[in-house]
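Missing here: one protein chain of the complex. Every other protein chain is in place.
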Amino acid sequence: MLEKLKDLGILSPRKAEDYKKAWYKFSRNPLSVAGLVIVIVVVALAILAPYVTPYPHHAEYYVDFANANQPPSLAHPFGTDQFGRDVLTRIIFGFRYSLMMAATVLAIVTPPGVILGLIAGYYRDRWIDTVIMRIADIFVAVPPLVLALSICAVLEPNIFNAMMAVSLMWWPWYTRLVYSMASSLRMEPFVQAAEIIGASKIHIMFKEILPNCLGAILTKVTLDAAWVIILGSALSFVGLGAQPPTPDLGTMLSDGAKYMPTIWWITVFPAIAIAVIVLGFNLLGDGIRDIYAAEAR
Amino acid sequence: MSSTLLNVEELQVHFKVYGGILKVLNDVALTVNEKEKVGLIGESGCGKTTTMKAIMRILPWNAIVPKAKIYFKGKDIMKMSDSELKRLRRRSISMIFQDPTAALNPVFKIRDQLFDIVKYANLEMGKNLSKKEIEEEAIRLLREAALPEPERILDSYPFQLSGGMRQRVCIAMALASAHELLIADEPGTSLDVTIEDQILRLLKQIVEEKRTSIILISHALGAVKGFVDRVYVMYAGCIVESARTPDLFREPLHPYTKGLLAAVPKLTGGGIPSGIKGRVPDYMNPPLGCRFVTRCEYAMPICEKKQPRMIKAGNDHEVACFLYGE
Partner (left out) sequence: MRLITYIAKRVGYTVFVLLGLSILIFTLARVLPGDPARMALSPRAPEWAVEKLREQLRLNEPLPIQYIYWLRDVFSGSLGESLVTRRDVLTDITEFLPATLELLLFALIFDVIIAIPIGMLAGRKANTWIDNLVRGFAYIGVTIPAFVFAIIFLLIFGYILQIAPTVGRLSPGVMPPPRITGLITIDSLITGNFSTFVDALSHLILPSFALALGPIAQEARITRASVVENLNKDYILASISHGIPERLIVLKYLMRPSLIPTVSILGLDIASLMGWAFLVESIFNWPGMSRYGIIAMLRKDLNAIVGVVMVTGLVFAIANIVVDVIVSLLDPRIRMVERAK
């Protein structure tokens, strides 16, 4: 029965042809493609960091005061920092931490956030909806950065705890997104049809409602990757996240800020690096949104 | 015969969209005489509304108008200056939009919206009305549109009114400035049948009383039958047939018109209407010749190559089809 409904186009199917169409829509906007390229390049650089960087041993603890604070040159395209470490090398290693942060946080946060949203949305106006959404409201009662900062503050400052802190406060955003979609989708004919033929609650939530939220979730995950990276660098910047000598972009920024404006390159290049990676994810996210927005029409 | 009020010739409108250009209107031509009631019928998506928006010069930003001659009382609307255009919109022509819910600004009271229209319509006629006079005029218009309790309507937001009331409010707004031509785009179609019927009767009564012309757009032939003097049949951005109403119903010529007529269910029986197979063609790559060729059961080789022109097929009866000669 379900298959038949799918064939009739009442349920939303996903076929190879659809992916081709989606790629076609995506690739028509050069900005989206640029975003994808940026993200791929950054990910590749991060993975291959030990092989592509000129001075991989500068990544962590290393001191060479003879070459400290060198302005950009051929040997050091982005200059060297106050310990004589190559800034370019440290930025590329910094991508590793940024991406790891984004990947870990989103991997931890998305599944529970989405599932809670599905449950609350499907059982809208029942007690379980009230409980879940009221708790979510409490978590978003304070700006995300403030909550992340204070959770970090009561933990040992390190990159692992920073990830835990950000994860702890991030799930309600997914719950709220899926909740709003699920509570309207449950009224759609295809969900009602599935209910009438006696499909299980689990089937309806995960096989009927969830697939229709995937576009929005994927868009949010991509845009949030940028957000988590910014947040992580902000935590490191104030000293509540990654600690020196970890080559984190936020740590590098706060180190460099002390030497402004004369030794500007220690600060400016990591700042540009953050902007580029964030821009990449934002463009990519907008491109993914366009695919699904056009489909909805 | 009375004199010509509106004369549209060779109107072409294209739309720039992602992935190409939609060639929607293809040499549309139509004429409306003074005090004449004209019907424009065709399936949804065949360009009726676009034609009207072109006449009002309110096409969306992605519209391209390669060719257009739209004469109102001998003056080309396309070449009008801003002040001439304002005068036209405030005094002469007014349009009732298809969906009254979408045509009313959701965040302003009817009072705000109707007062501005009344104010500027009268300003154009050299009358600078006081607030009280504007209110009186607005109430008179609402009464004319057969709305009970006009004062209460004025203080309502659109979403507080029923569909039928919204439609009547739109009519009242149009009446403020339609002194010569009223364009009614499928009035009442979004409402239920009895209310649609009331709305059509009201419109007919108003235009006959005020002796203005009207273009009534509809996708249903039945709706225009007892209303208009003359009918234009439109298909995929082309006018395919025009005739006086009784002639068209007695003797439809174009295969598309025949199909449309056959698609009307008859109370006298005859089973399920046959309808027309297929869909309106893709505007991105329309057929080179007659745009109906893909669905026409009488299609001939010439139909695929050449666009048929409107030819005379009787007294005041024209058709664009090779079945009736070159």
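All chains are identified by letter, namely A and B, in their written order; residue positions are counted from 1 within each chain.
To be clear about the criterion, a residue touches a chain if its C-beta (ideal position, glycine included) is under 8 Å from a C-beta of that chain, and two chains touch if they have at least 3 such contacts.
What you see is a predicted model; the values in this text were computed from it and never measured.
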Missing-partner contacts on chain B, residue numbers: 53, 56, 58, 60-61, 85-90, 94-95, 97-99, 102-109, 112-113, 116-117, 120-121, 124, 157, 159-160, 170, 173, 176-177
Contact footprint on chain A, counting only the chain that is left out: 134-135, 137-139, 141-147, 149-156, 168, 226, 230, 233-234, 237-240, 253, 257, 260-261, 264, 267, 271, 274-275, 278-279, 282-283
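Following the convention adopted for this analysis, only the chains that are shown with their structure count from here on.
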Distance from chain B to chain A - Cα centre to Cα centre, in angstrom: 51
